[in-house]
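Here the complex is missing a single protein chain, while all its other protein chains stay put.
Then we have chain A:
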């Protein structure tokens, strides 16, 4: 599978398109209803971060595969890239209870819990890239 879609996030419409693209691919890969909702929620949170703090950026959604021995596993990978101001203190942002958008449990710690793999890379004044993967069980 080499399906990949990229959605520009500039307006709330972009958030909805990113959700839609994520849900479609998640369904195709074989995720169940609850996991589909988790993946789209994660995409929503990441896209909202771009919309609120970076103004412009993109969400890339792709199917991924990993082989470990004889076991092959499939998953969905979300990459959120922006050229915003960057995150000054990543550890602080990853802490529960730290919130600027005022959501209980939301924000980056929420995304990390919804997904399996999670990585943040941020350079001040250049931008932030967040990747998150959920594996199909």
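Simple rule for what comes next: contacts are C-beta pairs under 8 Å (C-beta built on N, C-alpha and C of every residue); 3 or more make two chains touch, one makes a residue touch a chain; residues count from 1.
Everything below uses one rule, namely that contacts and distances are computed from a predicted model.
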Listed names "Sarcosine oxidase subunit alpha", "ABC transporter", "Cell division ATP-binding protein FtsE" or "Sigma-B regulation protein RsbU (Phosphoserine phosphatase)", matching UniProt entry of the absent chain: "Sigma-B regulation protein RsbU (Phosphoserine phosphatase)"
Residue of A:9, A:25, A:46 or A:114 in touch with the missing chain, whole complex considered: A:114
Given A:63, A:106 or A:133, the one touching the chain that is not displayed: A:106
Absent-chain interface as seen on chain A, which is shown: 32-34, 37-38, 40-41, 96-97, 103-106, 109-110, 113-114
